[in-house]
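Dropping the structure in here first, questions after.
Left out: one protein chain. Kept in place: all the others.
Each chain gets a letter, A and B, in the order it is written, and its residues are counted from 1.
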Amino acid sequence: MAYFLNTLFGSIVPMCITALVTMAITLIFKTSYTTNFAQGVISAFGAYVVASSLNKLGLSIWISLPIGMFAAMLIAVAVDVLIFRNGRYVNALGKQIITMGLISLVVGVIPLIFGLSDPAFKSFVNGNITFTLSDGSVASVTKNSLVCLALAVVVIAAIFILLRFSKWGLSVRATASNEYVAGMMGINTHVVTAVSWGLAGALGALAATINASSGNIISGYFMTNYQVYAFLAGILGGFSTFYGPVIAALMIPLANNLVQYIVNVLGVPELTGWSMVIVYAVALVIIFFKPQGIFGKKIARKV
Amino acid sequence: MDKRLAKNYALLGKQTTDGDGLTACLRSFFKNSTMQIILFAIIMSVVGALSQEKILPYSWLSAFASTFSYAIAAVGFCLLMGYSGLASLGTGGFIGIGTYSVHYIMSEAGLPFGIALITAIAVAVLIGVIVGFISLRIEGIYLVILTLGLSEILRNLYMVLEDRITISTNPNLFGIEITRQMSLYVVVVVLAVIMIITGNIINSPTGRAMLAMKNSTAAAQAMGISLMKYRLMAFIICTVYASISGTMLIIVVRGAMASQGTGFYALITSLNILAAVIIGGYKSIWGAVFGSFIMYGMQTVVLNNIKFLAENPVIITFVSGILVIIVVMFYPGGLAQLVLELRGKARKLRIKMKEARYGKDLG
Partner (left out) sequence: MARILDNLNPVSERILKLRQSYDWTQAELEALPLHYAEKKKKALNSFLLKANKKLSNSAFKACDKEEYADSIMTEKLQKYDVKQYLQHRKANHLAAVEIFLAIKKGEDWSADLLEVRKANDDLLKEREAYVKKLEAEREAFLRKNSISDSSEYKALSAELEKKYNELSSALDEKHAAEISAKELKLNKKLDSISKNLQLLEAKQTEKHTLPDDILLSVKGLKMYFGGLKAVDDLTFDVKKGEIFGLIGPNGAGKTTVFNCITRFYDATGGEMYFENKYGEVVDLREYKVHDIILQGIGRTFQNIELVKEISVLDNLLVASTRAYRSGFIAHALGLPLLKREEKMLREKAMKILEFMGLESYAGWLAFGLPYGILKKVEIARALMADARLIIMDEPAAGLNDSETAELTETIRRIRDEFGVTILLVEHDMGLVMNVCDTVCAISFGQMLAIGTTEEIQKNKAVQEAYLGMEDDE
């Protein structure tokens, strides 16, 4: 039982990170019609800013975090304004390739600004909370992961509320359904897209900070795995809604840890390494049979 | 006797003995694309030999060898993207098929290299069929992400199987042991063969069918082109080439680590190959080879000679990123398009020069 609880507690941080990154990628996909492959490196850039404000300026993490989020936001908005707005007539694949080019660009910029060494990082809070269960076994959860959970829940909830009830949310939904018509209806799609990019950058920086605060070493590519989860979550949940990808994003890391748990309970611990393979394979099979995603709606296409 | 006829024969004889036969023959020889590729292979082998003798920098040997190994995958990608209109981000994972075949078949089981190559191709065909079938149901961006997922599955599989592989025995090809220094020649020959085959496919009915499919699936089907057949074919070719590229890479580099974030099988390899094809021009096999040189070979061969860049290697990553973005935004045809445009400009210049000499045709 304690083992099961520990598995669940261990999944908290990956779930938060994946959900945040997925939210960011979905926002960009809905407004710019492209999968942003540079999400991972822009997030990493945010984490670098947080780290240098921690180490060089000696600020507390609660002040450094907004600084980092703001920096990533600026970069993301710059990408939209400078590159995507000028590349309106680039086709879908071209847009994707531009974001791939961005990866090299940002990865090249990071060492120029922050130097080559891996920066040190701090947790939000230190220490564990331990429970003794009825059968005498002990389960523990780090306080840091609970803080991360709270942060992620608050931020994602805020974004959903914004999307549902604010004017900006309405504009995003209108732009997502048809950019051209939204523009004709008097929505400034440029602003909507730029704000979405900015928000995505900030979300990414938050995710990267959470990732770094739970002890992972920062590098240019350290968010790549989560980015891949997020893409998969996007099509698994179906990009046609906002909640679908986020739910799928919560499922992927959880499923990974649960597979490991089940494999260990069944007494074949040598299969632990296969957990990700199994999760990916199941996800791909689901996508193969439901190309629109689990929560997606099928859109009829005219021949 | 007809004297006029005799005169004509005499004049004819004068013309034919003038003799520009040799230059015409040579020109037609160099215009033949197969000959160009063979010439390229010979030149690269000579460069390799020179750098082995340290007349040219020794580092070029491995730089060119790995560049051309990646170029094999890039050529396949060129066929997939430029001619079939499909895209994939699975190249990294597919490269692993080759490296692990060599590892298990040759290094562990001690079988000849040829069998490892055949295994690599066979497994790649299988994976290609799977991806091809997926591509029938899922298209565009979704397909790209799905292949990315497949590649990640393969990478995780490699991590579970054996994270770090090293090849300590020299592969044996037709009785010749291929040392690391000699690998360049093998890679060049394989690349040349692959380029010739791909060139043939592009100019054959298969290539035309793929282009028709890229242009409009509906029209292609009405013309009797089976989407399943050609999509499968495109993905099989692409995966097989990537797998062959993996076997070549492992001969050149002799070791790989799957869990490394910037390793052979990671997303970054797929992205780099894609960037190579885009920079080179996604419809030209020469462009693909040149693009791989820019992505993988240029640093050692050109940029390390410039002191500032040698001290700051990150600038190259940075510049290649900017290059990709600029090419996509302003030069969708890549460097191949640039070459074509320059050729057109040269022709125009020649006409202008003629005009300057003799005056414009006022007609």
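Note that in this section contacts are C-beta pairs under 8 Å (C-beta built on N, C-alpha and C of every residue); 3 or more make two chains touch, one makes a residue touch a chain.
Since this is a predicted model, take the numbers as computed values, not measurements.
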Residue among B:Ala87, B:Ile127 or B:Ala209 that touches the chain left out of view: B:Ala209
Option touching the unshown chain, where B:Leu161, B:Ile197 or B:Leu303 are the choices: B:Ile197
Hidden partner interface residues of chain B, rising order: 1, 3-4, 6-7, 9-14, 16-17, 197, 200-201, 204-209, 211-212, 215-216, 218-227, 233, 283, 358-360, 362
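The criterion applied here is as follows: only the chains that are shown with their structure count from here on.
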Whole-Å gap between the CA centroids of chain A and chain B: 35
Partner chain A, residues of chain B touching it in the complex: 81, 87, 134, 137-138, 140-142, 144-146, 148-150, 152-153, 156-157, 159-160, 218, 261-262, 266-268, 271, 274-275, 278, 312, 314-325, 328-329, 332
Of chain A, residues touching chain B in the complex: 34-35, 37, 83, 86-87, 90, 92-94, 96-98, 100-112, 219, 221-222, 224, 228, 231-232, 234-235, 273-274, 276-277, 280-281, 283-284, 287-288, 291, 303
